[in-house]
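Note that this complex is displayed minus one protein chain, with the remaining chains in position.
Chain naming follows the written order as A and B, and within any one chain the residues start at number 1.
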Amino acid sequence: MANYKYHILICGGTGCNASNALGIIDNFNSILKEKSLDDDVQVIKTGCFGFCEKGPIVKIMPDNTFYTQVTPNDCLEIVEEHIIKGRRVNRLLYENPETKEHVEDSKHMGFYQKQLRVALRNCGFINPENIDEYIAQDGYVALATALERNNPAEIIDTLKKSGLRGRGGGGFPTGLKWEFAAKSKGDEKYVVCNADEGDPGAFMDRSILEGDPHTVLEAMAINGFAIGSHVGLIYIRAEYPLAIKRLQIAIDQAREYGLLGENILDSGFSFDIELKYGAGAFVCGEETALIHSMEGHRGEPTFKPPFPAESGYLGKPTNVNNVETYANIPVILNQGWEWFSKIGTEKSKGTKVFALAGKVNNVGLIEVPMGITLREIIYEIGGGIKDGKKFKAVQTGGPSGGCLTEKHLDTPIDYDNLLASGSMMGSGGMIVMDEDDCMVAIAKFYLEFTVEESCGKCNPCRIGNKRLYEILEKITEGNGTAEDLEILRNLSVTIKDTSLCGLGQTSPNPVLSTLDNFIEEYEEHVNDKKCRSGVCTSLMQYFVVPENCTGCTVCARNCPVNAIEGERKQVHFIHQDLCIKCGVCYDKCKFNAIVIK
Amino acid sequence: MIKLTIDKKTIEVEKGTTILKAARQIGIEIPTLCYLELEDLNIKNKPGGCRICVVEVEGRRNLAPACVTECTEGMVVHTHNVRVLNARRTVLELILSDHPFDCLVCAKSGNCDLQDLAIKMGVREIPYDGEKSTFIKDFSPSIIRDIDKCIMCRRCEMMCNDFQTVGALSAINRGFDAVVSTAFEQLLEKSPCTYCGQCIAVCPVGALTENDHTGRVIRAIADPRKKVIVQTAPAVRAALGEEFGYEPGTLVTGKMAAALREIGFDYVFDTDWAADLTIWEEGAELLDRLTRFLNGDKDVPLPLMTSCCPAWVKFFEHHFPEMSKIPSTAKSPQQMFGAIAKSYFVEKLGITREEMVVVSIMPCVAKKYESSRPEFAVDDNPDVDFALTTRELAAMIRQHNIDFRSLPEEDFDRPLGESTGAGVIFGATGGVIEAACRTAYEVFTKKPLAKIDFEELRGLEGIRSASIDFDGLEIKIGIAHGLGNARKLLEDIKAGRSEYHAIEIMACPGGCINGGGQPLHHGNFDVVKARWKAIYEEDANKPIRKSHENPEVIRMYEEYLGEPMSELSHKLLHTHYFDRRSDIVIDLEK
Partner (left out) sequence: MSVKIALKEEHIKAIRDICSSFNNDPGELINVLHKSQDHFGYLPAEVQEVIAHELRIPVAKVFGVVTFYSFFTMIPKGKYPVSICMGTACYVRGAEKVLDEFKKQLGIKPGETSEDGQFSLSSLRCVGACGLAPVVMVGEKVYGRVSTEDVKKIIAEYKE
């Protein structure tokens, strides 16, 4: 980066791409060329900055200026003002939602202040399609060092001491996992990267692969060296075309540089990586299911033991780690386990990437040290609840996790505390909910997902989750009974207790945690046939507010079932027995004369 | 050795023992549903999917499936405590909540593992009234698939794919809609199914059953215009007793004959007679091919492969049609019997073939399909009208309120009931080829056999081979049972890795004694072994033990056919094969 005066970094992640980041890049390039600035200013398409809420993001280095919601039309002004005249374009700067002040650079933005970027260290800083930029950030140093020291046991030992735990959900100690695979005997072994991110509302793996693919390749090669494997496989969702493209570019470049392939860096160690595609099955995040899928079968899990470390892909010892886990490894090896183990809590070391979404002001991808509280995440990084509404709950761990409430806001987040609170770390989805969200409907939403994604192999998951969903549906439609709540609980406990794999063993968590924390909402649905959030349409009733009704007849004319009666200029009346609760009258009324109760 | 505690009892087991087996060793029966293990055949179905066998292991977060969880040192297991019982019952209720309640008319009622479990667990009501699976019921000539009853135990899928390598069935869909079915959910008739019926033999519920023809047989017997004759296959007599409380392996030949008479069949005959006839024809064909081969004709199709097993025939028609010249053209004993009954025997009786109904009692469901093959009919009148399974016969005996155990021992009628020990052993793997050897040896060498028993051809190994000394000429024999083993044998031959003169293949593991129409073994292969012993016992007790010495067969050749491979023999007793690869046609109603 030395020869350029300025670097314009533009987020090229899926989110910003969707809002025309490519147009911005094109515009910058042509404007710079026109003004003969292309030797002084470099335009770089990076991975995700994480601050998706305000995308597309343009960052100017070296001064860290952070422009949000940029359009291609803004490029000329940025070049003329900022690049040429050295004046920031204030209207594009991030505005602090509380103080309404413009924040000049990312270092002073609440969104970034509490973050600590380890796995995401290169995302948003380097061009992921250029291996040189990765190398410039100490890329492939860990691999080179490992090969030079030629001591696989040492690598495993470092990882064990670092306290790194699997970031895919289970939190199994990574060093231990490598050790099992290393000790396992086999004429071939496999290193598998699980990039089948299926948790709805989580996209940290995708962001890493799009923003820093080489870190994963490097870690996999180290993994291969540590356990004695020569073949790496990345099992990636077919729905991630950009990540696939960048991975393929990265693999090609690494091969060209001799960092993958035969005899890497003349060490005698050979390792290569190929891509295997997922095809849309959440259960394939479970490692045995993932392996079956890679072998061309239905992605059904099998009972463990045998663990993949003994008998995995094609029956050979296999080590499966998730993308984020891999992204941590080169840094740990470069900086040392002592550095890493200082971050986090006693049993959960390092950082965790979360996809913060839902009803917060700052939706995006964040990386925080373990031990941070939910309050810090939601109110400092997330900028608080959207539209000044009241916080109700936050779901971590996606469909496998549970809802945490007000009382958990100050609990330090780590694997064990989340588990103790009835949720789990999961892969890192973090969905914030406010007073407008109905917790019964949320539980139903997650169960709908599980029912759709259950592989069908074991009965508790195949039939049990379906029944859970049906009972929740019954409750949200106003037909629930007090006994249903009993059945829900017993069924949930049984499904957890008897299911074959992690999917079924965790799928009732949204039900159990909402039953535990929001029983009053369930009871209202069941006893009073009421949904306090107004989400469950079957429980809603529309009424005319006589004071506001002008008798304009718009509602009556638009009602599809003629449930509204009233003469012109007279107060109208809704027949509840006819009303199908479509909401048209509510939408059409210009006088706020229709209310939902 | 590993020491552990199960239900407060301490036990030592070998490393690798599952909790289920350890518990069985001390008399604790943990209920199972999907688990199936036939160690002798190396058949294993342990998907750990039904979750009925879950037990509590102290210190473990969730319950453990006993069928796949191995014992570890110091383990403390509770197989029936309240946590386990509640979970097991809830899982069972869930299974039942997606299962039709038509036990009253279900073919499996009284013999259904799920029903047994519901009774044992005392389930009286199902607390869920959600959606139930609804699939199309599939009636093939042999097998009825009612997959609304499928509990996804995957046993049939395992048999069809791993053991038989037929590949007609697979798990399809996902989640609640997951079920075992055919490609594109088409009818079995459009699939490469061989109708071996091993799926039925392992199905714990009523999802896979035979196409029941007992009602039609009773109707035929009740029709005074019809002469209804019955033939019974060798393996039936070694298993039928199980349905009436006899120890497995008890031969009930005489009582069976008496029961069939009681039911009202006009003549009670024996498929063993036709088995002897088969040896005449097939033996002659073997010797003919051998002689031509020894005389330098290198185009002779060898090895000769037996063709008694209709599932095997359909298997090679689907998977090895290029080898269709190799199998013997001899029809199976069932079809030879039908062809002779509706020619030779109707002439003797002076009636038309339309006035005769031929019923066969078979250990097999593929025989139903075989009898329906169009080439085995004359003017749409089939040589064999109805093929019942051993199970269906047992049901008929019960329907007629016959006290089977107190029946007298009776003999078969003549002429088509006379048989030899060679005909009997057709029921076990290796038996057909042994019977053929007994005859071929004596006909070829023109010397009497010193020892009738060819022990080297017997056994339960999946693939076996032996050399028989035909007075200086070494005859190489291959034997396979189970279609997966047959496939291996055929692939070896195709690749030139092995050379045989003759090969015997039976589709079912163990041979017909373990056919898809036999009483259910419920996962206990000792039952099959007992039947196997009984077959050889019956053979040893027969006064005549070589097919070419069957006096009634000799008489029939003299009176009717002339000699083996004669023109009339060819017309009545031989057949031809089809390329069925092209049979699998997409036929979706869209």
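Keep this in mind: a residue touches a chain if its C-beta (ideal position, glycine included) is under 8 Å from a C-beta of that chain, and two chains touch if they have at least 3 such contacts.
This structure is a prediction, so every number in the text was calculated from the model and none was measured.
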Among A:D105, A:D157, A:E188 or A:E239, the residue in touch with the chain that has been omitted: A:E239
Selected residue (touches chain absent from view) among A:C455, A:C579 or A:I594: A:C455
Full-complex contact with the absent chain, from B:T182, B:Q198, B:T250 or B:T439: B:T182
Touch with the omitted chain, as defined above, among A:P301, A:G384 or A:G398: A:G398
Hidden partner chain, touching residue among A:D63, A:E295 or A:E486: A:E295
Among B:T17, B:T32, B:T69 or B:S191, residue touching the chain not depicted: B:S191
Chain B, residues in touch with the chain not shown (by the definition above): 161, 166-174, 181-184, 191-192, 321-322, 579, 581-582, 584-586, 588
Residues of chain A in contact with the chain not shown: 13-15, 17-19, 51-55, 198-203, 206-207, 238-240, 276-282, 293-299, 314, 355, 357-359, 363-364, 395, 398, 429, 431, 433, 437, 442, 445-446, 449, 452, 455
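Here, only the chains that are shown with their structure count from here on.
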Centroid spacing, where centroids are CA-atom means, of chain A and chain B in whole angstrom: 54
Chain A to chain B touching residues, read off their complex: 281, 298, 300, 302-303, 305, 451-460, 462-467, 470-471, 487, 490-491, 494, 496-500, 505
In the complex with chain A, residue positions of chain B that touch it: 46-51, 54, 62-63, 65, 68-70, 83, 86-87, 90-91, 94-95, 97-98, 127-128, 130-131, 151-152, 171, 173-178
